[in-house]
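Excluded from the complex is one protein chain; the other protein chains are retained at their positions.
In order of appearance the chains are A, B and C, and numbering begins at 1 in each one.
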Amino acid sequence: MTQPLNIGMIGYGFMGRAHTNGYKRVNDFFDVPYRPVLKAACGRDAEKVKAFADNWGYESIEVDWRKLIARDDIDAVDICTPNNLHKEIAIACAEAGKIILCEKPLAMNAAEGEEMCQAVEKAGVDNIVWYNYRRVPAVTLAKNIIASGNLGRIFHYRANFLQDWTIDDNLPQGGAALWRLDAAAAGSGVTGDLLAHCIDTALWLNGSIENVTAMTETFVKERMHNLTGKVQKVSIDDACTFMCRFENGSLGLFESTRYARGHKALYTFEINGEHASIKWDLHDLHRLEYFDHRLEGDMRGWRSIHVSDGDHPYMGNWWVPGLQIGYEHSFVHQVKDFLESLGTDQPAGPTFRDALETQRVCDAVLASAKSLQWTNV
Amino acid sequence: MTQPLNIGMIGYGFMGRAHTNGYKRVNDFFDVPYRPVLKAACGRDAEKVKAFADNWGYESIEVDWRKLIARDDIDAVDICTPNNLHKEIAIACAEAGKIILCEKPLAMNAAEGEEMCQAVEKAGVDNIVWYNYRRVPAVTLAKNIIASGNLGRIFHYRANFLQDWTIDDNLPQGGAALWRLDAAAAGSGVTGDLLAHCIDTALWLNGSIENVTAMTETFVKERMHNLTGKVQKVSIDDACTFMCRFENGSLGLFESTRYARGHKALYTFEINGEHASIKWDLHDLHRLEYFDHRLEGDMRGWRSIHVSDGDHPYMGNWWVPGLQIGYEHSFVHQVKDFLESLGTDQPAGPTFRDALETQRVCDAVLASAKSLQWTNV
Amino acid sequence: MTQPLNIGMIGYGFMGRAHTNGYKRVNDFFDVPYRPVLKAACGRDAEKVKAFADNWGYESIEVDWRKLIARDDIDAVDICTPNNLHKEIAIACAEAGKIILCEKPLAMNAAEGEEMCQAVEKAGVDNIVWYNYRRVPAVTLAKNIIASGNLGRIFHYRANFLQDWTIDDNLPQGGAALWRLDAAAAGSGVTGDLLAHCIDTALWLNGSIENVTAMTETFVKERMHNLTGKVQKVSIDDACTFMCRFENGSLGLFESTRYARGHKALYTFEINGEHASIKWDLHDLHRLEYFDHRLEGDMRGWRSIHVSDGDHPYMGNWWVPGLQIGYEHSFVHQVKDFLESLGTDQPAGPTFRDALETQRVCDAVLASAKSLQWTNV
Partner (left out) sequence: MTQPLNIGMIGYGFMGRAHTNGYKRVNDFFDVPYRPVLKAACGRDAEKVKAFADNWGYESIEVDWRKLIARDDIDAVDICTPNNLHKEIAIACAEAGKIILCEKPLAMNAAEGEEMCQAVEKAGVDNIVWYNYRRVPAVTLAKNIIASGNLGRIFHYRANFLQDWTIDDNLPQGGAALWRLDAAAAGSGVTGDLLAHCIDTALWLNGSIENVTAMTETFVKERMHNLTGKVQKVSIDDACTFMCRFENGSLGLFESTRYARGHKALYTFEINGEHASIKWDLHDLHRLEYFDHRLEGDMRGWRSIHVSDGDHPYMGNWWVPGLQIGYEHSFVHQVKDFLESLGTDQPAGPTFRDALETQRVCDAVLASAKSLQWTNV
């Protein structure tokens, strides 16, 4: 029998919608032990959070996250606030014994993240961070192929996350819609927003990173700030690139920017092994490119696997072969795996502890960009 | 205020799931005047229909579709049965004054379809047929481009729908899972199943078809029949190809098959005009290819439009630029448009009458394949 | 030791250049028993043929093809005239005991072709027709894969050849540059010019065609004629599409047009077999797409073979892996194979007799387009 799991959602922006959709759809498609119940949505602006709750079917609202956490009828809290609030809320949740689902990146920096990890581990509460791309079926398939040892020794890992939405000089920074451009709320620019995704996937697929050397740039130096109404210095990184060495001896190359005209959300990675290589691209997320050198010489080529068959990860529960799913399904899959893992000793991951490693890499990247030195993670 | 609209669903297979998902999601993403309520699911096998109802949240079940139609608490009936039952059910619905959403193809043939049209028109009930591909955002964008006159005079229209799932000789025919291989239940093979989609889109984008010449083939002549347990002749068409002339003077070329190894559900179309051309492919449904000859000579090329921006059809209600949606969203969009059209004089379409024209083309195609003559629609 | 082979070239247009380039380059890259010597170029316009000869290094010129054929120092004649002259010249060459390399299509029709075949066979002279696409390395690789039986039973063959260069109403017809638009010189429009290529490849890869049904269209009905200076009816086919059945039981679908905006010379073919499928596209002629269903289920996909390795057909004699060759190399390869075959009982092909079968299919296609009936080849 499916048990109810009462969800309290803090935040109602883009991610609030994406996570809620995951909760609402999981039981239609997957046979899992819990059924998420949309118990309460929380946000500082009562009118807006009410509209969100009505739209999505949350039973109640709160305007103070402490009150939400204090409620007995909330089993799990989903933290979708700007990054600067993650730590305080998460620690309070842990102390209240709540299950926690925290939006990425885990924290403003690794020091905060370490505190959060200690809190959840001390409390023994189930926890997960929303690095959703692990559960795009093509990415999960890549993980399975790599885990099988199919690639042999790994030589290279490269990834980038390219966008172009902040090129306009007249775009302001800060406030509800644009907190990602405000260092006080976001901690960093593309490093925490975009590179963190690339790093999480890389650590998952290719193991730990030893050291990095990085370069950042802020192309537009000043923007009008929505909270002050004044033109202010922009403190986030518009672009961040780094080179690194992995523990397995392979070389890494990472790039992210919001100034790559023509790319809306182009997250790609490629991994080159002795026997085989793999590529993936978020703009065609339902495909995985695979090259196998062990095939006969004149028949080798990059193979485009349309990840839509019943024996592909998660796909047996959706439609029929050839019919693709989209971005939002990665969240449904994360909910599915998390619900299955609750109370077991096999956390679905990435746990807070897993996400902390990503945070450490981000910190090393930002430090290296400042010091201009190779920096250990 | 959003009004409830009570849905009665007949059938619980692949399409039953796809339509139901459409009903359940539409209000989360679109502001429409009605809210579908999953009132009852209907099927002959009580246990199976119960499981379906429980899974998706239907409030009740029926095992006799006549009883479903007789219920006062049902506003709209969705017909997801095999094709041979469409006519009888649809006419009964019309007579009972129900709104009707009928799975495609409309009927076993145009004669049946004509009866159905007369019934709904006489009853004055809102009606629509589930030719869902019209509402893939890239296809809708194609429609808008064409409607703007952007292409100039049209010379060519070509489409195909290629699959490969019936190549195995040992696959049986008939019964619940494989009624599409049984002519008694399906009427035809790929013509009604696949070509009908291509024809619906073509009529919508390029206008009426005047005449056709067709070729069909049944590659595997006999298969075990699930209902009789005996090896029997296969009566459906495994492949069907036809050439045609459109009223606007352009030439058409259509092909469908279940024997094209490597293609799971490859529906593609291309239209070539004097000034510009358009291509689309279901395997990458979020992209539209466009060639504009009016650009400077050395800068011309096929342009791959990633249909994921806020100003693309339907996309402003989903995620953010660059993040693709999938197959199932076409059904959500059809529900959205249909709900908006209810009670207006602007039917969302394709209405039964629209779908009848597709049926007439299918009939002409099958007749031509038999007579080996050019055949008027 | 390499023997000289004296070439007499009749015609100096596009094909005159392409063939001459083949003669000039073959010995640089391939170790063959003969060395083509550019002995004489022939054309009616002395000034123009002189310029051509000077440009390419022909030792002498002729303005009367009969004189060229009469010369003792000519071993082989290359016929690059408009189609309406092929027959007379070829028969004269055969009677003079010359080796013959004839531009495609072989003749104006199959009756002419039959006479030509009888002439070369009676004379016992080596002969070949310039269906050059057989020797694009990726196409040759396709042939080898098919010949190995790798695909299993064949279900479908489809090909098209799409161009867009005659859409402009103001383009005239006829004369030196535009004889392809003049039925008197060309015999037909796209059928002989473009479809003939598709048919030659198809017969080579997939065997004989039994019967056809075709459709042709002339979109621009009248054009100014360069030879008369008057606006005259256009008698060629601007577009030609046909369906057919092959002897091996597979279905064929062919299309060609000069009205497909966005396609400059898009020749594609695809063949679907029980186990595997193959696709090719002239716009990326160095790639072959291959799908193998025998691989593990979740790892299947279309594989893009970059045909540039040393073990790919012809490629060991060019550069290094990854570096592509182009269109013109297909002619070098044809010269290479033809020179190796001279005097052996293994003609390089397509011989006149091979090309006659293509002609018969073209005739059947044009007859069907007129009669609107299925027509046997």
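Throughout what follows, a contact is a pair of C-beta atoms (placed from the backbone, for glycine too) under 8 Å apart; a residue touches a chain by one contact, two chains touch by 3 or more.
Not measured: the values here are computed from a predicted model.
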Omitted chain - touching chains that are shown: A, B, C
Touching the absent chain when the full complex is considered, from C:Val139, C:Ile325 or C:Leu339: C:Ile325
Sole residue of B:Arg135, B:His312, B:Lys336 or B:Arg353 that reaches the chain not shown, by the stated touch rule: B:His312
Touch with the omitted chain, as defined above, among A:Tyr12, A:Phe291 or A:Tyr327: A:Phe291
Touching residues (missing chain, whole complex) on chain B: 141, 145, 288, 290, 297-306, 309, 311-312
Contacts of chain A with the absent chain, listed as residue ranges: 155-156, 158, 164, 167, 213, 215, 217, 219, 239, 241-243, 245, 249, 251, 253, 255, 257, 259-263, 272-277, 291, 293, 300, 302, 372-374
Residues in chain C touching the chain absent from view: 14, 18, 21, 24-25, 27-28, 55-57, 163, 165, 263-266, 282-286, 306, 308-309, 318-329
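Following the convention adopted for this analysis, only the chains that are shown with their structure count from here on.
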Taking each chain's C-alpha mean as its centre, the one farthest from chain B: C
Chain centre separation in whole Å, for chain B relative to chain A (CA means): 36
Distance from chain C to chain B - Cα centre to Cα centre, in angstrom: 42
Averaged-CA centre spacing for the pair chain C and chain A, given as whole angstrom: 55
Of all residues in chain A, the ones touching two or more other chains: 306, 309
